[in-house]
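For this view, one protein chain was removed and the others were kept in their places.
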């Protein structure tokens, strides 16, 4: 239900499956007057493009975006922005095996249960290509945030057992290695680990971290629409994400009030600061102006070449070796997807925060006339 | 925005703050013909009642629910069910300190930023009493799930460093100890740990686990409205929850495809089973019929008696020792809140799953005439 | 579905039926800092009170409102405002006849079809008391609009064959006659007509008109969320309303482009004006700054004492004479309900109009820091 639409005031609707004519997104509620070109979108799509490194599938997917509506003379008009990427790689393959078995770790079984049958070609709607619409829309959201001076940095924190070390973080590294890690040494080790995975026809999971800088201190709502709850939903709606945490996250389970509470101080300039940021930038569901820090746990690519036990629809137990080449890890390509979902959520909730005070409402409509 | 309403087809709206006249909830979209009495609700509210053990605040809160509408002759009528709990403990206290300082770990600062001022008495809307409406509504949701043979079990998995051991799990223990732990030995150790915390005027975090049994295999939607995404939002909307995970959760970061994929088999009776359940009962965002397993990380109670650094509104750095007695741990009282949010989400998404197939739609409306 | 909640950013949820413990409403999304007292609400409720004239039922309903949450020191806090009116008139009557027959023009039959049974006492949820929550919330919306200098005037345009004459309009008359007509002569004639209706145990329909003054010229959205579409839904959701029109309304069917288009002119002060207002203040779904003019057609009270043919649940054709005294006309008491639904819609859509331009967004968040 309501499945393919996300957001309230800034709202996107995605469509398309792996082997249809294309995939796309409609962005509704984008303010008029935002400069926007296809290059702005393409830059984001290129970050999730396959075939960019030895650790990603060598499939050729151009994924060239076309803007179909909502722009006039280089600016958004306030009407829906429709964007589309044509599917190129649709040549007929033999999907007979996938059609009749349920691949472990995939949505084959649940789709059949829910819909009675499925478009099994390339995973259909459950394909990673579903994220193209999210990223295209995310590019628009990030442009809006830039104009409000809010910035987002997203990167790979760990792949399998290899973790980036906080003390080795250098954010200029993120785009210098194909795994989007801020620690070059970790990137090298993770690369070796992935090579091993590939030799064993196996795959690896990992963790993505995202930091939002300069967020105004009033987005989010005290009850069900907490900013963290919406960020959690946004990130958990990405296929393969199995966990979400804010600030210290699961470590709070072992923390104490004294170790976990963030003290306030006025600094030498009289500016209010938080001495620490265990809370991850949100208190009571509302952004507090400090960095928002969140993490997503991403499961290993379910499509692997190694032998797996499963069943077919004829009622037989069978063994499957999934053919074709697949990414040995989802994480690097998912980095921009996490960033996009975070950006979409922030824009929507910033917009939603504009009506919380009567004095600001009066001011807005006074200026308005 | 949209802050106090949750759900689409089964929808609740909560209201009330700590020191107003009461707290309550309106449940809309409950099917007609469900037997419902105040006792059904009270049973759930009693599970979150304070003053039940040495590890909880000794405040006397009766929290007696009153059903104001939506019931006729012991059954729901299909119209909104309004429920209310009167606030008893409203005698005037001295809130001058809380009014002028920002308590660390609380929403004082963010409320002031968002709204310009706040009802500081007892935490206002940010009080734990906000969850009373969630739990009252959750009791209704659980009754609906019972009629569909879906059951939920929720318990404390860990408090501070003390973790329940899987091999020592005995679910009959859950209601035999005030910490709602399924492992009695762990409960004893956790109790000692909490006593130490209290002596130090400190508090502890912990982790809650929830297992849903017998969920039909078609709830949830492939894209933004994945069942796990909605469960995540539901649980993360509870104050103090800082992390959410499904199935193996954050452990997938170190897993491989081979270790994480759940093989399918037909058992001796020809029934399709999953050999393992790393996925936690959801694949592609849709329930797969196996147990749904999720966990929530709960931060330590921010209100502690120990000295903390903070600021006041006059621009001064100050030290605060929060007075009054507060729970040294939120976890046990939050167990029923997690269960309620899960139940509300399941009912809503089961309802939303009814329209996924044309054949079922035709069947439904054929029977209907 | 979604039945008892209205609005997106400014959102109300109503509950209660005729013979339950009370009726009420939760207002969510009200900006913080609005001065609000129970008197503000009571004033509106009193306008729909029965027993005020010879043309209304002499039932004694005090309908005293109680604010249960969301106010602190005389101002809204930004959290949900819960309001309740206790039902007084609940003494046991003999409802056996209503329980077993379907009253013509009432919702008895459709409720039974939809829910399987119904709370037949006093009409249950289908009672006119359902509007109390709308009016209490409408009073809040009107207060917000006042602060934005938007005003609404609502009155009875006709009752049965008696129509107010435009040339005799004097708005100071509206509250000088029990029928809320701006034309005193018409009010007198309508009174005589209603007396005749009552003698014949019959009832009358009528038409309500509403004019909104000083609406900013940007509320509403070009496609499905046109301001007129939302006003239409709001007004048509009031029981007994069977038609809605904007500006010239149904008369446009016979109009020509030349007679219906409103020319623009700059007046002597260089201010842009519309020479006429056939469009009723909305063009392309967006308010144009001129008066918004709308009308609602209200059907005659279905409860009448005269003999009517109907059926009972035993499968018999029967004749019913509805006992008790009922208003011979719904219109005067519905005037404030129409005004309330209009106000709720205007506030919601004004809030929704704040994000249409990037320059205003930048300005808002610049000021915000």
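Odds and ends about this structure:
As written, the chain order gives the labels A, B and C, with residue 1 at the start of each chain.
The working rule: contacts are C-beta pairs under 8 Å (C-beta built on N, C-alpha and C of every residue); 3 or more make two chains touch, one makes a residue touch a chain.
Note that the coordinates shown come from a computational prediction; the quantities given were computed from them, not determined experimentally.
Residue B:34 is the one among B:12, B:34 or B:210 that touches the chain missing from this view. Of the listed residues C:18, C:69, C:158 or C:340, the one in contact with the hidden chain in the full complex is C:158. Set against the missing chain, the residues A:69, A:195, A:307 or A:321 yield one that touches it, A:69. One of C:34, C:98, C:304 or C:335 touches the chain omitted from the figure, and that residue is C:304.
Within the complete assembly, residues 8-10, 29, 31-34, 76, 78-79, 144, 147-148, 216, 218, 222, 350-352, 354-365, 367-369 of chain B touch the chain that is not shown. Touching residues on chain C toward the chain that is not drawn are 1-6, 8-9, 14, 102, 104-107, 109-111, 113-116, 125-126, 130, 158, 160-161, 197, 200, 202-207, 217-218, 220-226, 228-230, 232-234, 236-237, 239, 242-266, 270, 272, 275, 279-280, 282-289, 297-304, 306, 308-311, 315-317, 349, 352-353, 355-357, 359. Although one chain is hidden here, its contacts on chain A can still be listed: residues 1-5, 8-9, 11, 13-17, 20-24, 26, 28-29, 32-33, 66, 68-72, 75, 77-82, 84, 114-119, 124-125.
In the analysis below, only the chains that are shown with their structure count from here on.
With centres set at the average Cα position, the gap from chain B to chain C is 38 Å. With centres taken as mean Cα positions, chain C sits 44 Å from chain A. Centre-to-centre separation between chain A and chain B, using Cα means, comes to 26 Å. The multi-chain contact residues of chain A, meaning those touching 2 or more other chains, are 8-9, 218, 222, 352, 355-357, 359.
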